[in-house]
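A single protein chain has been omitted from the complex, and every remaining protein chain is retained in its original position.
Presenting subunit A:
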Amino acid sequence: MLLTVDHVTRYTYDAPVRGVVQSHRLTPSQFDGQTVLDWQVSVTDGQPGGRFRDGAGDWVQGYSVSGPVSEIVVTVSGRVETRDLAGVLRGHKESIPPEVYLRDTAPTAPDVSLRELATRGAGQGDALATAHALSAAVADAIAYRPGVTHAHTTAAEALALGEGVCQDHAHAMISVARLNGLPARYVSGYLFAAADGTPHEAAHAWTEVFVAGLGWIGFDPANRCCPDERYIRLGSGHDARDAAPIRGIARGPGAEALDVAVAVLAADQ
């Protein structure tokens, strides 16, 4: 599938700031499931910093903007040819040992309810079946509902609410997979929202679970599926913050307002 992405993030400051520094994970890396045809990232008045591919195989690019500045626009556009690999991250170059992803972080730390939910992975026979069972369990336990959780909601809190968005599903999935001894990580990316009435977010997040013999496999509890040709993968991390496509800090007292617009379209329809 040929997907085109237009992703605009606008930061406005109520008072001019002295400067902004950002770290981007906004460029899809190459693997058997996705081929980047063209891709541009621009930052208004931004000076590109170091660019490198990190140990997780993600492209990282620094940017700095010298102030005073009241608005910064990060524009991403490009085309990616995708293939359905049933979630398997095949042909992805990375060097971090999967075991590193057994460590918990604050948003994924288990509580009693997550431990209880994690038992739904027991008795499945193999790791792949366990992961599928856990993904279904997370989807059952946390209904999709925007607006009830926020950026800092933990997996435990979302589970207690029984509602949340893809970030909450992903955090919960990471937590229960790790409880079953499976390395798991947060993946951020884009999702082509087909007109089939399913609730999606075009800027999306899901989970990858490491299954010995197969490698990393994507699970998207929010949509009760494994990532297929509708998904573009940007980067991964221990949790949402660690995998964020944009991490940035402004120097100065100005309060920040954020506006994001993402459009993912199928070019060949």
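By our rule, a contact is a pair of C-beta atoms (placed from the backbone, for glycine too) under 8 Å apart; a residue touches a chain by one contact, two chains touch by 3 or more; residues count from 1.
In the analysis below, contacts and distances are computed from a predicted model.
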Looking at UniProt, which of "Ferritin-like domain-containing protein", "Circularly permuted type 2 ATP-grasp protein", "Xylose transport system permease protein XylH" or "ABC transporter ATP-binding protein" names the chain we cannot see?
-> "Circularly permuted type 2 ATP-grasp protein"
Hidden partner chain, touching residue among A:Met1, A:Leu26, A:Val60 or A:Val209 | A:Val60
Absent-chain contact - pick from A:Thr9, A:Gln22 or A:Asn180 = A:Gln22
In subunit A, positions touching the absent partner | 19, 21-23, 47-52, 54-56, 60-62, 64, 66, 95-97, 99-100, 102-103, 241, 247-249, 251
